[in-house]
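Shown here: the complex without one of its protein chains, the others still in place.
All chains are identified by letter, namely A and B, in their written order; residue positions are counted from 1 within each chain.
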Amino acid sequence: MWSFFHKLGSPPWLYSISGVILRWLLPITLVALAVGLTWGLLFTVPDFRQGNSYRIIYIHVPAAVVALAGYYVMAIAGAINLIWKMKMADVAMKSAAPVGAALTFVALLTGAIWGKPTWGTWWVWDARITSMLILLFLYLGVIALYEAFDNKEAAGKACAVLCLVGMVNIPIIYKSVDWWYSLHQPASIKFTGDSSIDTSMLYPLLLTIAAFYALFTCCLLMNMRAELLQRGARTSWVKKLALAGKST
Amino acid sequence: MYFDSFDALLTMGGHGGFVWSAYLITILVMAAILIAPGRRRKKFLRQLAGELKRSRGDPNITEEEV
Partner (left out) sequence: MSPPGSLQFCVRLLRRQLVLAVRRPIEIGNPLLFFAMVVALFPLGLGPAPDQLAGFAPGILWIIALLSNLLTSDAVFRSDFEDGSLEQLLLAPQPLFISVLAYIGAHWLITGLLLALVSPVFALMLNLPGSAVGTLVLSLLLGSGVLSLVGCIGAALTVGLKRGGMLISLLVLPLYMPVLIFGSAAVKAAVTGAAAGPYLAILGAMLCLAIALSPLAIAAGLRISIDA
């Protein structure tokens, strides 16, 4: 049990084990994404109210779910870095930020594209959209703070504090935006309730959600591998790897 | 498959442009976040290998550089 944690703190071990994991996970992810998206795009029946535009749900919802989960991954990694001073947690936190930001961006963009045929406008100040926008700001804040520090160890800790502050704030932000929206909600916009989703639509959605989680994990691991090498540029295992010329 | 013809698949009852552009952008972003870290890693390894070879005075490398 403890040896596992000791190994987790060792960059060469983490580098090689993540390589092994990726060799399996990456193909599975790609297949799951391909199957899930094709299923949703081609083989489901259209929603009786929204028509075919609802097919965007198979990218919009998974991206939003995983973007939010990604922030928690980042914040928990930051907390581990602050409490137990684990360098690998810092690597994980830094690597999660760009992936999470990209997924948040996808969720916002697909939401806007979905909004045009559904509500007749690209952007509504809807509670969920607004909180996703704020989530994107939080991600960008973390990335900007990390880049601003010259001392990367301090950068990691400062970002960890910021992530934790953000994590405490996310429920508050979400609730307040939700409440704010219900106060201002224009009557012209109708949402289809979450519970109304048919099982024939639900299964591909669950598949794509799982695939997006796997995608996040893959990107996180690949970012971590690149980061591990860059941080260990002066260590012998990285030099050996570079001289071996092996790219896997 | 739900759609009868390729044409129906493309237009999706008037929503095709929205659906396809959303999927296309998502796939582009996904490709970017999947490819970028690998490229960063390989570029770094190439650079480091070059630096190490140069600092060791490898004749094959120095000749090319001069």
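Keep this in mind: a residue touches a chain if its C-beta (ideal position, glycine included) is under 8 Å from a C-beta of that chain, and two chains touch if they have at least 3 such contacts.
Note that the structure is predicted; figures quoted are calculated from it, not measured.
K.L.:
What are the shown chains that the omitted chain is in contact with?
P.N.:
Within the full complex, the chain not displayed touches A.
K.L.:
From the list A:82, A:201, A:214 or A:238, pick the residue that touches the absent chain.
P.N.:
Only one of A:82, A:201, A:214 or A:238 touches the chain omitted from view, namely A:82.
K.L.:
Check each of A:87, A:128, A:157 or A:239 against the chain that is not shown and name the one that touches it.
P.N.:
Spelled out, the listed residue whose C-beta touches the missing chain is A:157.
K.L.:
Going by the touch rule given at the top, which residues of chain A touch the chain that is not shown?
P.N.:
Spelled out for chain A, the touching residues are 82, 134, 137-138, 140-141, 144-145, 148-151, 153-154, 157-158, 161-162, 164-166, 168-169, 172-173, 176-177, 179-180, 183.
Going forward, only the chains that are shown with their structure count from here on.
K.L.:
When the centre of a chain is set as the mean of its C-alpha atoms, what distance in Å lies between chain A and chain B?
P.N.:
Taking the mean C-alpha position of each chain, the two centres sit 19 Å apart.
K.L.:
So in the complex, the part of chain B that touches chain A is made up of which residues?
P.N.:
So the residues of chain B in touch with chain A come to 1-3, 9, 12-16, 18-19, 21-23, 25-26, 29-30, 32-34, 37-38, 40-42, 44-46, 48-49, 52-53.
K.L.:
Where on chain A is chain B touching in the complex?
P.N.:
Touching chain B: residues 33, 37, 41-46, 51-53, 55-56, 59-60, 63, 95, 98-99, 102, 105-106, 109-110, 113-114, 116-117, 215, 218-219, 222-223, 225-226, 229-230, 233, 238-239, 241-243, 245, 247 of chain A.
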